[in-house]
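The excerpt is restricted to a subset of chains, each kept in its original location.
Going by the order they are written in, the chains are A and B; count residues from 1 in each one.
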Amino acid sequence: MSIDLARRATAECLGTAFLLAVVIGSGIMGERLAGGNVAIALLANTLATGAGLVTLILTFGSISGAHFNPAVSLADATQGGLPWRDVPVYILAQIAGAFAGVAVAHVMFGEPVFFASTHVREGSAQLVSEFVATFGLLATIWGTVRTRPTAVPFAVGAYITSAYWFTSSTSFANPAVTLARAASNTFAGIRPADAPGFIVAQLLGATAATAMFAWLVPSLPKVASRVVEQRRAEQRQEDAA
Amino acid sequence: MSIDLARRATAECLGTAFLLAVVIGSGIMGERLAGGNVAIALLANTLATGAGLVTLILTFGSISGAHFNPAVSLADATQGGLPWRDVPVYILAQIAGAFAGVAVAHVMFGEPVFFASTHVREGSAQLVSEFVATFGLLATIWGTVRTRPTAVPFAVGAYITSAYWFTSSTSFANPAVTLARAASNTFAGIRPADAPGFIVAQLLGATAATAMFAWLVPSLPKVASRVVEQRRAEQRQEDAA
């Protein structure tokens, strides 16, 4: 891997910070302006998050892989992608970035730096939603990274745009995001007591999708280890152009 | 064809399940949050479905072709694409997946697993709409798969985004989707009695578009049989990069 870990961890931290600033910030803005219509607030939140993800993955993808998500880093490691020794650093960087992003969003909107959410998100329907949401996210990644790596940013952005609406939990699908959203008593928050269940469901969903696609695409393990190489090759190709 | 039928059928089943989860789930969410404004509910439903289709076709396209639609599988077979012996398996996988997706959406939103729709969709305007909607869908596929295969996911996603609004039926354009939506008494449902007419109109539309494009693009039949080969070649090319 040609880029050193300090730079890659910084990219993960910065990217996850922006992701949370987008999720929390656009949730606050949407709710403030929507005049009580929750669908309009969520449409704004969705548009900002989907478009933001496209940008962030395009921006940081060639540096760190643009995981921004412990479930993705872990799944990638199980398939021989990210080296296991880098996984703890990636996850810490993601969690630190997520909380930093929440703080920045709060400052931009004149809210307290952190304040625990009281937004109840409990019950089996929500847990099934998080399982499905994270299954779909990992399916999207495993289904595209092999055959169409340049389409990954658009596939993931489109997936989350869709998933905000087809799951009753609005698809957190990310343990670092879940932890940080517990520290925001705003539109996109989640009561801290509800976070652990979300995270368990997310990890189960990620595991199931990774297992399914390891069978569905037999060459996946071998290919996963080559993704970084592919990225570097694409880059060389574009540099040569 | 390098990928065995079991994997391709699984991809069709899984992809169609996600498609229905998106259509039904985002319909429920949109209606619950929109405060009675049907246009806002349909905007949410449209955004989720269009973006979801982009993701699903990118994810499953290189495995099974990402038909998710008996009308597409049949049309593809008539042009020498999908082998006729695989058609029944594809269609069964699509229908099974469609019902599974409806069930998952219902569980995610705390609704009964299946319950027959009472949403009336009848009359000649609706039937003309389904003919036009499916004509347009197949035109989009035949018009892009030949010259710009990598643009197909975006073309189809954009087409359905548009078609939800320019037809009075909101463009089902898919017999498997029509059957499964009859089992959901929610925003996106259709009364079972209205489903057969929709399916007939869809098959007629698909047939007309396929005939039109067989003339419009004289090399289509020959090309269609090469689509899978093209996909494999694209993949080799990206692997080599």
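A few notes on this one:
The definition used in the following text is that contacts are C-beta pairs under 8 Å (C-beta built on N, C-alpha and C of every residue); 3 or more make two chains touch, one makes a residue touch a chain.
What you see is a predicted model, and the numbers here were worked out from it, not measured in a lab.
Of the identical chains in this model, 2 are shown in place, and the full complex in the file is built from 4 copies.
In this section, only the chains that are shown with their structure count from here on.
Least-squares overlay of CA atoms from subunit A onto subunit B yields a rotation of 90° to the nearest 5. Those residues of subunit B that touch subunit A in the complex are listed here as 7, 10-11, 14, 18, 21-22, 24-26, 29-30, 33-35, 37, 40-41, 43-45, 47-49, 51-52, 54-55, 58-63, 104-105, 107-110, 150, 153, 157, 234-235, 238-239, 241. Those residues of subunit A whose C-beta lies close enough to touch subunit B in the complex are 36-40, 42-43, 46-47, 50, 123, 125, 128-129, 132, 136, 139-140, 143-144, 146-149, 151, 154-155, 158-159, 161-162, 164-168, 212, 215-217, 223, 230, 233-234, 237.
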